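Partial complex: the chains shown occupy the same locations as in the complete assembly.
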């Protein structure tokens, strides 16, 4: 079942490479800015990944949720911490976020299964 | 100039009270849920206020930004920490967030002026 | 205090007239379509005004909320009915809708004051 | 072809159960609030399902549209009534809603086919 995440990672990387080969300079610079925004700074990088997760959830983008969940799990967040962050997203964004909450809970399960394997 | 924040606080409180007097039970319960979402739990309350700030910024709601900035400043976040959180919001949400970034920077100034006074 | 609604009505009418004088045919036709969508049909016009109110609330547009509240009050909806419709908007749209809920409650008060006057 | 709806129902129920097993109290309470918002009250529950449908359509969430269409068909709305509600969503939300209109029309067909079967 973990193929959903593998497919996401493979397709994401393939298309990002294609974009970076072909895109104008502005798009490449945006990609750099995006990466830099989550590095350690005045706030720890892991806190900023959590900010990215909640922003992705209220804006309702499953690919963005998956990406930030991968980063958050790698940064060592526990399930109960991720659930509370998602609860903030749910309260701010309302029931329209619920389908993305279901998606996020499934992704967390898949990521924990990967950790065990 | 701090009157902008005072007006916001006064109007917010007056209308919230009116809503709680008149609204059906569902709305009152939502208000309770909203308050509870930012209490200390698996994540510290102050981290969740920062999540609320970024969610408000990417969803582009000045009143919500002001409310969470008030809470974040009270929770002891420094300017450089708030700016980095807002940078995440800017990168996720794009230039359409810029007018709200200007609003947020002004609110931070007003809140620091209140602290000094 | 009812001047907020009067100003809204005056400015709305003035600018709509200006648009209809100058705009290309497509914009005029859109305005006609918009008006027609709320006429009695398979569903009563008043039910469709309530649909317009909730759509405006979850999309967080105060001018649109005011417009549909004016129509809903004219169509005879009671406060408790309007509050329940707004509760649906709050649950679907989340706490980011709360500032618009405050706005809507104030508008309802202003409209009831106009009815009495 | 009705498998699309069956898959939706199965996956929705499975993940909702998982969320309710694991999620913090806030998320569970939100789910209760969400259910309560559509019960008979000052407005009939069926009117509120129609409000939920239009809110889901303008916010462009196919899963939410499907859920509320299932409820609306169960509540006895006819096709012409559902189409007029969707027309309000189209006019309010614009052509960006059209792909969701196509989805909604297909879902209505699937639900009518289930009724006949």
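The chains carry the letters A, B, C and D, assigned in the order they are written, with residues numbered from 1 in each.
Here is the rule we use: a residue touches a chain if its C-beta (ideal position, glycine included) is under 8 Å from a C-beta of that chain, and two chains touch if they have at least 3 such contacts.
The structure presented is a predicted model; accordingly, all values stated were derived computationally and were not measured.
Asks: Once every copy is counted, not just the 4 shown, what does the total come to?
Replies: 6
Here is the rule we go by: only the chains that are shown with their structure count from here on.
Asks: Where chain B and chain C touch, do the two copies share over half of their residue numbers, giving same, or under half, giving different?
Replies: Comparing the two copies, chain B and chain C contact each other through largely different residue numbers, since under half are shared.
Asks: Need the CA-centroid distance for the pair chain C / chain D, whole Å please.
Replies: Computed value for the inter-centroid distance: 23 Å.
Asks: Per the centroid of Cα atoms for each chain, what is the distance between chain B and chain D, given in Å?
Replies: About 31 Å, centre to centre.
Asks: Which residue numbers or ranges of chain C touch two or more of the other chains?
Replies: As it turns out, chain C has residues touching two or more other chains at 58, 80, 83-84, 87, 90-93, 95-96.
Asks: Looking at the complex, which residues from chain A come into contact with chain D?
Replies: Answer in residue numbers: 60, 79-80, 83-84, 86-87, 90-91, 95-96, 98-99, 101-102, 105-106, 109.
Asks: Hey, which residues of chain A end up touching chain C in the complex?
Replies: 58, 90-97
Asks: Which of the residues in chain B come into contact with chain A in the complex?
Replies: Contacts found on chain B: 33-34, 37-38, 41-43, 47-48, 50-52, 54-56, 58-59, 64, 78, 80-81, 83-85, 87-89, 91-93.
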